[in-house]
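Let me begin by presenting the structure, written as structure tokens, before commenting on it.
The complex appears here without one of its protein chains, the remainder shown in place.
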Amino acid sequence: MTAAAESPLVRVEDVTKIYHLGAPDEVRAVRGISMTVSRGEVLVIEGPSGSGKTSLLTIIGCMSRPTSGQVLVGDRRVSRLSETALTSIRRETFGFIFQHLHLIPDLTVKDNVMLPLFPTRMTVPEMEDRVDRAIRSMRIDHRRSARAGRISGGEQQRTAIARALVNEPTIVIADEPTAHLDSELSAELLDILAELNRAGTTIIFATHDPRVIEHPIVSRRLVVRDGIIVEKTSP
Amino acid sequence: MSRARTFIVLGTLGLVVLGSLVGWTRYESRRWKRDDLPQLRALSSRLHLSDLALWTEARYTRHPSQADLFSAFQDSPGAPEHFPAGSIVSPSPVLTDPLSIVASGSGGRLRDAGSDGRRRAMPEERSPDVVAARGSSSGWAFTP
Partner (left out) sequence: MRRHLKILDFALASLQRRPFKNWAIIAVYAFTVAVVASVLFLTQSIRREAAQLFVGAPELTVQRMVGGRHVPIDIGVGETIAAFPSVVGVEPRFWGYTYDAVTESTITIMGAGPGMATIDLVEGRLPTRPTESAIGAGVAAMWGAEVGGEVILVDAATTGVLYEVVGTFESPSDILTNDLVVMTAEEAALFLGLPEGKATDLAVRVANDNEIDTIAAKVKRAFPDSRPITRSEVLRTYDAVFHWRSGMMLAVFSGGLIAFVILAWDKATGLSAEERREIGILKAVGWDTGDVLELKMWEGVVISSTSLILGLITAMVHVFVLGAPLLTPMLRGWSVLFPELHPTPHVDPYLLFAIGFLTVVPYVAATVAPSWKAAVTDPDEVVRG
């Protein structure tokens, strides 16, 4: 952790997330979690399947609003923001690598990577430039005009990362990024993310993959079980 | 962006084509008004034409403005009726068969048009007999 004076990027205060509130199939996915995300760290959120990792990540990443509790991004209270403002925070601050990638299969790699930039004020040359850099850094240049559904799993993974990076986010959130990769590709992915982290990007993983948890770049671990934090470790 | 530009260019092109077609129709319509219309009006005035020669199947289609007010079902054999009855009842073959038309008349004889002398020389053509002859062949009950 860096100097205490520096305020955290994201602060989560006593947050709960209840799906289908009041219905018979009500699910309490997050049951009172407080935590912070600091600049430059690599945070791993660990826990068995169904423990609430993805739910917590979507709350941190401003993709869903908590049922109760507060989320602050910088010093802005998410609950007070309009949808548009929230969307622009999400766009400017976070890059998501989804558990299931969520590429649009019949768009080209290039268009997929460009997706987050369409609704911005950025000029077209700027956009092209960003996309070029992201694609090149992921080494998928040669596939840029191929449809995302027709490239290999590893290439898809890298396309998804390129898309998460194209808006140059401060925080990259990766939800079980290695779940569908063999060890070679996982290692490559972790190398890419390690390099990003060295360049200053904050990274949050949700995983139960020991290859990630035991990777040297990890600076902090939170273990979640049944929607609450049961263990905190900072090596 | 290039896609958007292409679309806008093509769309504008389409609008220009459409616009020039509209312009052309205006021009043509003005030309018709200037060149053809006076002649057409003169013709319609000379021959006292009051209707469009579009549909010849019945009086109420050939001369809609002149037709009887009450009877929709008129003037077969040209017009099998549009109304439901027309799809079931067709005009009598007596009215449509060339042979029976000729047979019912003056035996398929030809006459010269107009020549009044000739016409008067054949008074039977316009006499009640002829009417009767035609009448009886189309099944009329009364003959003079």
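Just so it is clear, A and B label the chains in written order, and each chain counts residues from 1 on its own.
Throughout what follows, contacts are C-beta pairs under 8 Å (C-beta built on N, C-alpha and C of every residue); 3 or more make two chains touch, one makes a residue touch a chain.
If you're wondering where the values come from, they're calculated on a predicted model, not measured in any experiment.
Participant: In terms of residues, what is the contact footprint of the unshown chain on chain A?
Facilitator: 54-55, 58, 63-65, 83-84, 87-88, 90-91, 96, 98-100, 102-104, 106-107, 111, 115-121, 123-124, 127, 163, 167, 175
Participant: Identify the residues of chain B touching the omitted chain, counting contacts across the whole complex.
Facilitator: 1-4, 7, 11, 14-15, 17-18, 21-22, 24-26, 28-29, 32-33, 36-37, 39-57, 59, 61-62, 64-71, 75, 77-80, 82, 95-98, 101-102, 104-106, 108-116, 119, 125-126, 130, 134
We adopt the following convention: only the chains that are shown with their structure count from here on.
Participant: Could you put a whole-Å number on the gap between the CA centroids of chain A and chain B?
Facilitator: That pair's centroid distance is 79 Å.
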